[in-house]
Structure formats: C-alpha cells, structure tokens
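Okay, so here's the structure we're looking at.
Every protein chain but one is kept in place in this view of the complex.
What follows is chain A.
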Amino acid sequence: MAAARRLKRVAASQPGFLTLKPSSEPADLVGSRRKRVNKNKKKNWNKFSDIADVEEFLEDVRHQERTTGGLLSEKSDDTLFFVDLGQSEKPEQKAEEPDEGKKRKGKASRPLRIDLILQHDSHIPPPKDVLAYQQPNAKKLRRIAQKAEQLAARGVVPRRQKRLLNRRPIDRTVNKAVTEANNNPDRGYYNLWGQESKDSADPWYLQQTGKKLVKRPEKLNEKPSVLPAVEVIAPGGSYNPDFFSHQVLLQEAHNVEVKKKKQEDRLEKQLAVNKEDRATEETALREVVEGLIEEEDDEVGAPNSKEDDEAAVAAIAVTEKKTERQRKKEKAEKIKEQQRLSSRRQNAQQQQLFQLRSIKTSIKQQEQKTKKKQVQRKAQQEAQKAQPRRLGKLKFQTPDLDIQLSDELAGSLRQLKPEGSILKDRFKSLQKRNLIEPRERAK
C-alpha cells in the first residue's frame, strides 16, 4: 500500500500531469520568496513542508476511486466510449435474427444495463455498522453457554430443567368446558340421595363463610296447580275409538265451536246498523237544507215562545214572609208527627212478641241463604284452583281438542295421520299448571 502511495506521489509530481480539479493560479508554480527554515529537524518536517499539491492529487485519486470505481486512466476504452453506428439495415437484421435469438438468450442471461449502471462500483466498501455487531454481556453469555454445554456433556441436569420435564403434558384433545357442562351426553351420575350431609364443621362457621346452603322455604314445595302433569286423553281420542266415546268427544268439540260462533255473532250484532237508519238522498237533502227555509217556521214558533215566558214569570213569584201563626202551626204539626211515630214504634215493639214465630222463620231463611252462598263460594274457589291463573299480559288460550273426524279415522296404525303436536301440548300444559306465563311469538 505504501508503495502504491509513493508511486502515486511520484506520478503526481511529474510536470505534465493533469489533475481532475483545475489547479489554482499558475502563479503558485513560480517559486515565491520564502523564509528559510531548517527542515532537518523532525519538528519542522510537518510544520513547514507544503504537501497541498500531493494532497490534492491524492484527494483526486480517492475521488475517482469512490465515484467511478478505479482510476479513469486505467479503465478500458469500452467502458468509457462506444461507437455510434446508427440504425442497422433490415437484411442484416434478418440475417442476424437467428443470432439475435442466441444473443437475446445471452442478453437475458446477462444482467440489465440499468442494473449495471446502478451498481455501486467504487472500490471502497461501505463502512461496517459497529453497533450492529455489539452485544452487551456477550462474553458472559458465551461463558454461561459453554458451562451449560459442559454440564450437559457430563449428564448433570439443572433444577429448573428437571421441573420442566416433570410437569405433566397438557391434554389438549379434550375441551374442559365440554366435559364439565351440564348437558354433556356422557356425564356421569352418582347416588344423590344416599350421601350424608357434611356435618364436619360447626354450623356457625359454615354460615359465616358462606358454605352453608340456604334452606328452601316450605311454601315453594307446594305445586302451583292441582292439575296432574300428564293428562290422559279421553277414550274417544284413541286411534281406533269406540263409536260412542268418539261421538262424545265430537260433541265436546262441537260445543266449543258453537260457543265461538255465538261470540262472533254477538259481535256482529253489536256492530250492525239498522237499515232504516241509513241515510237516503231525501234525508241528506233535508239535512243540508235545514235552517235555510224560514217562512212557515217563524209563525209557528212565535206564539209558543210567548206562553213559555208567562209561565216562567209566574214561577218566579215573590215569596212572602211566614207569619207567626204559620210557624206555630208547623211546630205543632211536627210534634204531633213525632209523637205518632214514637207510639207506633212502641206498639211495633210490643207486637213483636206475638210475631216471634215469623221472626224466627225469617231469621232461619236468612241463615240458609248465607249458608248456601258460602257453599257456593267454596265450590267456586275449588273450581278456580283448577283453572289457569292470570299471570301476565296474555290470557290462557285452551288448546284445540286433538280429534279426527269420522272420515279421517284410519283403520290401521300405518295409515294413521297424526294430529297436533306434543311439543305444543307440553307448552300449553306448562301454562295451564301456572309454571310459566302464557307467551306468544313476538311479531
């Protein structure tokens, strides 16, 4: 390297050498009056020698190397110049086609021109990023790794690794939530009623720590309805029923339908309009014209109104003051009236003695009435218990009877067409027994 540098210096000091940078004024080349310095001392070698030209040259060389990848003088002619031959003629092109094919392949194998231009061709490699290679604690880590390797070679397993190996492998195949769910089809059952309660701890302790289960109030054990859970269908509902039981069932269904029809008819009657009340053209015209025809009506109206006025005046007649005589009379009459009433009352009381029998009978009748009413009320209450309660916005709708008409009855099980749906029947039964409130699908 030093030899190369020396060569470059020597080359630079030749008088004919041209630098890239235009040199400074030619005046510098002419020697100017300088102060005489002793250059033999080491101290003065650096101080007083002018190496600017050399430095310049070297700088130029470095520049060339950096940018164009090497000294320009050392580059071949091909890299710097090309001969412009102009557009080549066609027959030559055709002749060259087979060659061009090969050339194309060769061109394809060769890198693109633009890539070549963009390649960095300086001789100076890019600087290394030292920080990227720096690792804090590298030595320490290396030492630890080596030690671990040695231990492993010897067979000693450190404690942490031992614990990791001992840990059981997780069973990833079975979903924990699925196995513990209440409706897991493979869930197990045990003897629920055979176990004794855990009386191990003090009841106070259990209560305070929240482990004791709260006692269920007795009232909740009563069933909300006296109806049985599963009601047997009447014998007429059999798939091959007896004639009379089927008729009985049909009769019931018929009654239900008759009731419905009656209700509809009643509604229609209420809404019905009398035919005579309907407006005809005549009445409409009269209505429109009312009040507009004035001739006869006034004469008839006038004498009537006069009579009314007179009567009204008479009614507002002036009331005169009452005289003393009148007041005394009134008092005397009042007293008489009171006396009469009291004597009547006394008489009635005395006569009651003789009316004992009839009084007794009337009392008995009243008692009988009240008893009858009591019995009736109790019977009604009992009947009410069997009815579904009103538990919400909607009323309970009794489901339709599941029967088949006489011509729908099938002779054999195979031809039986099923009626109704058990799901619906169960839902209605739950409502009937007051377990849930009647619900309808939201619209």
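FYI, contacts are C-beta pairs under 8 Å (C-beta built on N, C-alpha and C of every residue); 3 or more make two chains touch, one makes a residue touch a chain; residues count from 1.
Operating definition for what follows: contacts and distances are computed from a predicted model.
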The complex's invisible chain, by UniProt name, from "DNA 5'-3' helicase", "Presenilin", "MICOS complex subunit MIC10" or "Pescadillo homolog":
"Pescadillo homolog"
Looking at the full complex, which residue from A:53, A:252 or A:402 touches the chain that isn't shown here?
A:402
Looking at the full complex, which residue from A:191, A:209, A:274 or A:323 touches the chain that isn't shown here?
A:191
Contact footprint on chain A, counting only the chain that is left out
175-178, 180-185, 187-193, 213-214, 216-217, 219-221, 224, 228-230, 232-235, 237-245, 389-393, 402-404, 411-414, 416, 418-427, 430, 434-437, 439-441
